[in-house]
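Other chains dropped; remaining ones untouched in position.
For clarity, chains are labelled A and B in written order, and residue numbers in each chain start from 1.
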Amino acid sequence: MHKIDLQAFDLRTDLIIEQNVKNIKSNKYSYKDITVEGIILNKNNDLGKKEGKYVTISFKDITDSNSYESVLNIFKKELKKVIDYLNISNDNTCLIIGLGNPKIISDALGSKSIQKIIVTRHLYLLNNVDLKYRNVSILEPNVMGVTGIDSFEIIKNTINEIKPDFVIAIDSLCALDIRRLNKTIQITTSGITPGSGIGNSRCELSKDTLGVKVIAIGVPTVVDSAVIVSDTIQCILKKVSYLKNSYKKIDKLKPINKINYFDNNSVLKDEERKEIMGLIGLLDNNELKKLVWEVLSPLESNMIVTVKEIDFIVEKLSSLLSEGINKVIHHLD
Amino acid sequence: MHKIDLQAFDLRTDLIIEQNVKNIKSNKYSYKDITVEGIILNKNNDLGKKEGKYVTISFKDITDSNSYESVLNIFKKELKKVIDYLNISNDNTCLIIGLGNPKIISDALGSKSIQKIIVTRHLYLLNNVDLKYRNVSILEPNVMGVTGIDSFEIIKNTINEIKPDFVIAIDSLCALDIRRLNKTIQITTSGITPGSGIGNSRCELSKDTLGVKVIAIGVPTVVDSAVIVSDTIQCILKKVSYLKNSYKKIDKLKPINKINYFDNNSVLKDEERKEIMGLIGLLDNNELKKLVWEVLSPLESNMIVTVKEIDFIVEKLSSLLSEGINKVIHHLD
């Protein structure tokens, strides 16, 4: 479990409107209710981010089989593009790492995903493998709180030993927006930092630290309760703004409970915000999150939470990731 | 998983102050940081509740072994008192039911707890059992969404077949207060209604419907995100109220992050609440929850959530419940 740097994506929202930022190529498309956003950042980009390709696949649902297939197809397509972007050839060897704590289901996405990967490295050692299968091995380093050993140490030493050409690292993420929870797959080439954990948060997994190409794949499976609260307060303000603006032109045919206030970009005036939410209404999103955190912490109620059905969702997500990875890296389609 | 009627407990908070309500005997004590509240409601009580004994054990933590032992001892003591209250004798036979969905860990408290119960009914059928052990059997009816069969039907028919003298039903609950999440054990004799579920929510498990004495044991393991939001907004108001009132007399030696604003009972004036939180600040708790629900529902963001470490916590809680029940019903202490 780790917090991937989502600022690139948050900023993206702005950039789509502004268009003119230099050094950034962006690309966005939709299929049914799935949205894909991809950006490529150059070395000295204006966002202050690491260079690389960042892809976000957003979807509504993967629990029915049709949606599952649609998301799977897009995941395969985007993963393939990332592999091409990194100039990974068909005979490059791959180590797939399942990060996180396998005994905490909300943190077990990596561990569950690698269980279903088709592993072949030992067969290559015996010269006993169909060549449509790539040379693939897996590693589950677990977390330092369980093993006493920094997962970075285990990963680095294993890579030094078996020298894969590239690494795929899968992890559960912490959502910074409730609408992304369990509904976003992120693929990046800029690395990943496992474990907010115990003292070693600077041990990023990336080409710089490991010496091999890294593809990080993550899904946000948990969220800070402070995020839930501040997102909701924003929603209250957006709803009021929507109602005010649409008072005369309201669409009588659209059911009220299907209106997505969140995408409403009209802005309330300060005095209106103060009328509705008082001083709280004047805080920006970061100030609000900070206040909520300050209030909840002494009550020991600032929790990292996950949805009730997380067992079922991690089962589906890990199945999708492993099936997609198997098909793409082993050329099985 | 079900919503136990917590109103009796919520009202209790008020009643402790008021004292004079007729038909209600109350009892409250603390041990270390564990608080126990017990009330007995008569048939025609002023709360409009079912008659019976209601016990709530509140604690801070059961993950370290000392706290675990303390909570276990109090749970055993209170369970024994409930058994005595129901005039259950040492040779009465018992069926222990683990409600909920065993594959969803936040709903699996019942299922996990009964796995460790010492079962003897089959040995009694063979006249092959040490008499300090009670005649005990277990049942895991699962949930209708998994089996297609109403759990109430399975329970009722099994009780008709094996005719136990009393039933203990264990279930995960939905918390109505974030501070209770995973930190409260509730024991009641008034019955339990499993499954908000599919059409059959009126199938209460109680003496009235099953014909045998019922002890319901529950722990809140999930919470509605609307509750998190409204509890937090209340906390913001309480914190401001606390800061205002304690401006001059503030305890410089007490670390700011250890102050429990929530127990602050001083009340802000309406204009103060409006200053801080605008119109939202004037809503009462139920109006606030309703507003939050209205805002979040169209976004499909009104989730039932649980803490990230739920696997570990259900392991500990189920261990505590089964150990306590084994010791009390089998006279092993």
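As a convention for this text, a contact is a pair of C-beta atoms (placed from the backbone, for glycine too) under 8 Å apart; a residue touches a chain by one contact, two chains touch by 3 or more.
Everything quoted here is computed from the prediction, not taken from an experiment.
Here 2 copies of the chain are placed, and the complete complex recorded in this file has 4 of them.
Convention: only the chains that are shown with their structure count from here on.
Chain B has its Cα centroid 35 Å from the Cα centroid of chain A. Here chain B touches chain A in the complex through residues 1, 60, 103-107, 178-179, 181, 222, 225, 228-229, 231-233, 235-236, 239, 256-262, 273-281, 291-292, 295-301, 303-312, going by the rule given at the top.
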